[in-house]
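What follows is subunit A.
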Amino acid sequence: MSKRLKHRLRSVAVVAALLILPQVVQERYFLHIVVMAGIYTIMTMSWNLLAGYSGQLNLGHAAFFGIGAYSSALLAMKLGVSPWFGLLGGGVIAGFFGFLLGFPALRLSGPYLAITTIGFAEILRLVAVNWVDLTRGSLGLSGIPLLTPIRLGSWGMEFYFERDYYYVVLAAVVFTYFCMLRFTHSEFGVSLQALRDDEQGAQSIGIHTSQYKLAVFTISAFFAGMAGGLFAHFTRLVSPDTMSLHVTFDTLTMTMIGGLGTTAGPILGAVLLSLLSEWLRTLEDFFRMDIRLVLYGFLLILTIRFMREGLVGVVRALKEGFSSYGKGRNAGGDHD
Partner candidate 1 sequence: MESLFLQQTLNGLIIGSIYSLIAIGLTMIFGVMKISNFAHGDYSMVGAYTAVFLMAWVPGWMGWVGSIIAAAAVVGILGIVTERLIFRPLIGRWTDIDIIMVSIGLFILLENLAQLFFGATPQMISDPFKGATVHIGGVSTSVLRVFCFGFSCIAIGALQIFLNRSKLGVAIRATSQNRFAAQLMGVDINLIYTLTFWVGAALAGVAGVLYGTTFAVHPLMGAMPTLKAFVVTILGGMGNIRGAIFGGFILGIAESLGGNYLAMEYQHAIGFFIIILVLLLRPRGLFGAKEGT
Partner candidate 2 sequence: MLRVEEINVTYGKAVALMDVSLHLERGELVTLLGSNGAGKSTLLKCVSGIKPPIKGRTIFDGEEIQKLPSHKIVQRGIIHVPEGRAVFPDLTVEENLRMGAFCRKDENAVRKDMDFVFALLPRLQERINQSAGTLSGGEAQMLAIGRGLLAEPKLLMLDEPSLGLAPVLRDNIFAVIRQIYQEKDITILLVEQNARWALQVAARGYVLENGRIRLEDTGEKLAANPHVQRAYLGY
């Protein structure tokens, strides 16, 4: 019981620290980066559910991000839907596309699935470039409305500054984290991992693997779409680049370096790499070049070569080294 209490206390401490962060650091540029890191965290967590827990190598994740961003923006701009519902709408529409992309996954795996998903994202990106009436082509949509103010009696909140978005994104990250935790630590999650580890074995114990694949594609896409919606209303500019291969590659690099198939890995990866790359940007004058992505590639290779479970695996190994009492797994953010 005391262990549980300790755990709770730690969680409360982390949440409290996150809540007062914008009050302590008020620099807008820094907060901008933190908000973007939060948006990426949702991307990495959702990709991790798909690739890490159910073994479906989706290399078109940026498509869901872009669909969410465009949908949310267009719902607000063309139909005047409140951005708050737009976020949800973006997620739902992305989820629908995720469901569609799930179908090829029923028959394909490995490189075949990887290329099909890339193709899916590329086709959608070209649609976004060419459907000028709707998307304004490669210029992108600009002037996307801000999130509308919330009023509850006398208390109210408006969304002008990074600080305000920080809280929205924080809430979204916590919500996503909570959902992912629940998904992965339930009968649902065990079934997904079963199908990842051995599809035939999973079918032999009655798991309808096709339905699970469709479900997990849909769910994962929903969250990625929501991240896209947040991105749209935060940056107020959505271009076809949101669907480019590089968004997917950033997402997967962060996840892999943090630790694929772990709860804490995607968060760790997204936050650390976002901060790291900003720090590197400040060093750009010193190096006279942008070595950020070079480092990404290098780290990704090193991760797969030397630390299969990413930073989470390293932390876990260190912990076990200290206590020399390992339960075998479940490190990071797992609750017991």
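Keep in mind how these were chosen: all candidates are chains of the complex that A comes from, given by their letters.
We adopt the following convention: a contact is a pair of C-beta atoms (placed from the backbone, for glycine too) under 8 Å apart; a residue touches a chain by one contact, two chains touch by 3 or more; residues count from 1.
Just so it is clear, the model here is predicted, and its values are computed rather than measured.
Participant: All of these sit in the same complex as subunit A, but only one touches it there. Which of 1 or 2 is it?
Facilitator: 1
Participant: Of all residues in subunit A, which touch candidate 1 in the complex?
Facilitator: The touching residues are 51, 55, 57, 59, 104, 107-112, 114-116, 118-120, 122-123, 126, 129-130, 245, 249, 252-253, 256, 260, 289-294, 296-301, 303-305, 308.
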